[in-house]
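Here it is, the structure in full.
Only one protein chain is missing from this complex, and each of the others stays in its spot.
The chains carry the letters A and B, assigned in the order they are written, with residues numbered from 1 in each.
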Amino acid sequence: MKTIRVTGGILLVIAIAAVAGPWLSPNDYVTTDFDAILAAPSAQGSHWFGTDNLGRDLFVRTMLGIRVTLMVAIVASLVSLVIGVAYGAIAGYVGGRVDAVMMRFVDTLYALPFIFFVILLMVAFERNFLLIFVAIGAINWLDMARIVRGQTLGLREREFVEAARLTGVSTPRIVLRHIAPNLLGIVIVYVTLTIPQAILVESFLSFLGLGVQEPQTSLGTLVDAGVAQMEQASWTLLIPASLLALILMCFNFMGDGLRDHFDARHDR
Amino acid sequence: MLRYTLLRILGAIPTLLLVIALAFLMVHAAPGGPFDEERVLPPEVEANIEAHYNLDEPLPKQFLRYLVGLTRGDLGPSYRYRGHTVSELIGTSFPNSLKLGALAIVIALLLGVGGGTYAALRQGAFADRFVMGLSMTGISIPVFVVAPVLVLLFAVNLQWLPAGWSGTEGVGRYVLPVITLALPQIAYIARLTRASMIDVLARDFVRTARAQGLGTLRVIRVHAIKPAMLPVLSYMGPAIAGIITGSVVVEEIFGIPGVGQLFVRGAMNRDYTLVLGVVVFYASLIVAFNLIVDILYAVIDPRVRYR
Partner (left out) sequence: MSLLDVTGLSIRYDGQAVVDGVDLFVERGESVGLVGESGSGKSQSALAILGLLPARAQVSGSIEFDGQQVLGADDALLDRLRARRIGMVFQDPMQALNPYLRIGVQLRQVLVAHGLAAGRDADARVIEALTRVRLPDPERQFRAFPHELSGGMRQRVMIASALIAGPDLLIADEPTTALDVTVQAQILELLEEIRDNTALLLITHDLGIVAGHCEHMIVLEKGRLVDAGPTTSVFASPRHAHTRTLLEAAPRVDRGEVPAPVDGRTLLAVEAASVQYRDRGGALLDAVNDVSFAVRQGETVAVVGESGSGKSSLVRAMLGLVPMASGKVVYAGEPLEGPVQHRARERRRDLQLVFQDPVSALNPQMRVRSIIEEPLLVHEKGIGSAERLGRVTAMLDKVGLEAAFLTRYPHELSGGQAQRVAIARALVLEPRILVCDEAVAALDGSVRKQVLDVLRSVQDEAGLSIIFISHDLAVVRSISHRVLVMYAGRLVEVAGNDDLFASPLHPYTRALIDSVPVPDPVVAPKAAPLRGETPSLIDPPSGCVFHPRCPRSDETCASKRPRLREIRGTRVACHYPLDR
């Protein structure tokens, strides 16, 4: 519980900063400060995170990058949540041959080097922002589908579901009252663990120059730009890189904590 | 066991075909071809080019032609690297990727399994929490952050190791790319090993072995290590996929002429035969690897063979 609270708190602070931060700063994300090209972080000109090679304020850009990164990740996770839960629940509840075919398809997709497809899509479809969400969501639903399917299959065989069928409870009500509530815990855990994966993919694409378009930015784009400047101005790399790592770490620790929490509840 | 192996091999064939078909369809569904960016071509020239690459044929026929070529190891001509076949291009760049990937996997297994087992035996103690905290950090830092930071530290500031690939020789140039690739895998495998070892050590048969006076080391060596390795074995498929993904970044950053770099260039240039070739090549590799993993799994767990 402590882990969940601490990591949740950090993420909340980061999210609030990302939303409110740009208002507090006198700078914006496109204007060039000609007095400060590649300036180190200082209170001078309120460039708290320094500036980049175009003299743009890195604090505002980083906060904006966090916004984009978090948004992409959350939307992508929701996409994967919807596809994965629906797919897994159907396969698991229907069972039999339908399940076998559906899971065979998932196994096949697992063998695809997905990131290559995403790269291809990005190139072919001109880096459509919406497409990034869809692409990332499309990668991540596989795990969710597998887990939900396994759980549903197990729940379907549980005796309380049989008891419900025996007393005449309708299938929709069984799914709603008996299956869904028992899936909730594991789904929450895996959404939490999907978010950092989505962040990774998004920033990976942005890093390759295939993600968010300039002058918009994301943490991956900032890291990419930082790599180019790191020999003269290491802060351009280290600040967005460590924020990215911190966010990923928080989500990972939180997912872990949630899993322990739900596991412990199950064991009782 | 033989029956199981044969069944598994047979089962992998449709998977492979489906994967190739999916890749083929996706690549052909992508709008725009390699020649779009050049000046608008006269229709006759375009038709000529299309005929040359058999693009005028119906899709099923193209797919069959592609499959036939595959059986001979022919992935078709590259659109962009004129005069080179895709097989040639992959053939020259793959050894570099393979060396990096294989080294990374071996290192990841050694350190990951060792660290995870150590942490499991010290469960709850400082050493355990230290190793696990470290590995969570390892999982959370993306490859494209690790690589530049390592370069900044060891190549730029300390100047111990070369930052790039070309123009350098010897073992030195492998160090940073391999570490970068291995790091997240070490971390993941360590966590996996620890969890599974703790799980196995709590099983009844381990208690039996302890009741027989086997001693901790013997209990682990004889009874616990095999079952504890099963999740790690299952993870080998995804691990390979992860290494392949990572290699795209690592090869870009360190300027290594490997398959990852080849792919990114191919994608940027809309060299679709090349892109398709790389996807099919890596997909086959992953399918083959999963097959080996499945068979090894049955070697360790005798109960699986009967399913």
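Here is the rule we go by: a residue touches a chain if its C-beta (ideal position, glycine included) is under 8 Å from a C-beta of that chain, and two chains touch if they have at least 3 such contacts.
Values in this document were obtained by computation on a predicted structure and should not be read as measured data.
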{"item": "Candidate in contact with the missing chain, chosen from A:T31, A:Q44, A:T171 or A:S242", "value": "A:T171"}
{"item": "Sole contact to the chain not displayed, among A:P26, A:P181 or A:P215", "value": "A:P181"}
{"item": "Hidden partner interface residues of chain B, rising order", "value": "203-205, 207-216, 218, 222-223, 226-227, 300-303, 306-307"}
{"item": "Footprint left on chain A by the chain that the document does not show", "value": "158-160, 162-171, 173, 177-178, 181-182, 266, 268"}
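One rule holds in what follows: only the chains that are shown with their structure count from here on.
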{"item": "Whole-Å gap between the CA centroids of chain A and chain B", "value": "22"}
{"item": "Complex contacts: residues of chain B adjacent to chain A", "value": "15-16, 18-19, 22-23, 26-27, 30-32, 136-137, 139-145, 148-149, 151-152, 156, 237-238, 241, 244-245, 248-249, 252-253, 263-264, 267-268, 270, 275, 278-279, 282-283, 286-287, 290"}
{"item": "List of chain A residues in touch with chain B within their complex", "value": "104-105, 107-113, 115-117, 119-121, 123-125, 196, 200, 203-204, 207-208, 220, 223-224, 226-227, 230-231, 234, 237-238, 241, 244-245, 248-249, 252-253, 256"}
